[in-house]
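The structure under discussion appears below in the form of structure tokens.
Missing here: one protein chain of the complex. Every other protein chain is in place.
And now, chain A:
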């Protein structure tokens, strides 16, 4: 094989890119994985992994100067933006974007991408999720059904390592789980009370989380140690990331070449064969361009950047880029709307406390518009939460000063329960991203312009989410239940989806049922861009399953000579 020529090029090294590289190399393809950011070596480069708050200059809290340097991320209560993770999120100073509507874009430009920074909640979509668009006339119908993906969910769950309990709920299909994390005594009590109150129609289950809870020496991974410092990288490989799981598997085949610092500018499209023949990159360090060739391309640059790359390719053929013939490329931007939830005091249990830092909480799966529950909006929402005893950050205004204050705050406070809701966003053609050529990034490339917002259905749902959580807490005997809400902008859920949706018809969708770009079938898009609807569950597990499924198909098609 000549220099710069491979069987496959994978663009992006995050959750879905890592899976593409693993699957394609294991099936014998020579693969080049391109990543725009710098390399991150497992363990060695996790420079904050053993730090405690006192090891950070501001004890973890960003200073005003640090906040001012990243106004996009600092807006509102930006939970991901703090001193322990600083630097791991891409800076808008070098990679700007334009907000026609407010949009918070959390990007991780390094090897591993957001697999190093994700929330690790891992849920299957349910059969209804794949049918709701078609039934309700929203967007377009998914070209696949739950049954098409179910074996691939199983396949990726076994390798990634998903802890969880088999709960037997039709709204949240069970998978191939490792033992679930433990509930504390108060959560068990709430779980029982909720089940009784709602006659088995509402549930508190343990969060299904991409952490291994059993040793995996064959993967070089040690089970989760309950440190809860996941966002600084885990030296134990306790949670699934590119570095802990897919990258070592891909490297082991001897078939992978990883090239960091490679910003893909453009897919090179051949009009005659209607195929992409390779990619042109700019080396982010030297600024030099280089071309690589391959038979197939897996586009896993994250939903918005994958759309960006398509829009910036083959513009001599289509004004709006490769895959734009349907008019849907860049449209139908989705996320999960959140930044709202509820909390309540839990009386009693003062003889109980917790040991260890569980890196997940409980989950209340969707119940709205499910079974007999009918609402004035479409779809539903779930809540993540936990019960805990408050610490020194509780309100100390009435505790005086001196020894009494210090002693008081050195003991835990009362129990409370806290939840945050995540709701489904409908695909809407008006929600879009597009190329803006007036603004350039540090490499002279055009940037994305965001024009997306939540609309009537989501706003109605948000109202119901607040009402429901308070009603649930009240009904099971909790005290002073209150709902909270702060500003949600599109993107803040860090679950961007939908910008190159799958569909049955090339006139109304960008990808077919195998994640192939209709206009260039040797290009597969298997990150969040491909999502036809968003469900209300955390999406990464679905990207893993769709990637493994598409990789299997791609290799078969290569063998058949169809690509």
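The rule we apply is simple: contacts are C-beta pairs under 8 Å (C-beta built on N, C-alpha and C of every residue); 3 or more make two chains touch, one makes a residue touch a chain; residues count from 1.
To be clear about the criterion, contacts and distances are computed from a predicted model.
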{"item": "Name of the absent chain as recorded in UniProt (options \"Amino acid/amide ABC transporter membrane protein 2 (HAAT family)\", \"Twin-arginine translocation pathway signal\", \"HAD-IC family P-type ATPase\" or \"Peptide/nickel transport system ATP-binding protein\")", "value": "\"Twin-arginine translocation pathway signal\""}
{"item": "Residue in contact with the excluded chain [from A:411, A:467 or A:505]", "value": "A:411"}
{"item": "Option touching the unshown chain, where A:57, A:168, A:200 or A:561 are the choices", "value": "A:57"}
{"item": "Interface residues of chain A (partner: the chain not displayed)", "value": "37-40, 45-48, 50, 52-54, 56-61, 63-66, 69-70, 82-88, 91, 93-94, 110, 181-182, 184-185, 225-229, 232-233, 260-261, 284-287, 350-358, 389, 391-393, 396-398, 400-403, 405-407, 409-413, 442-443"}
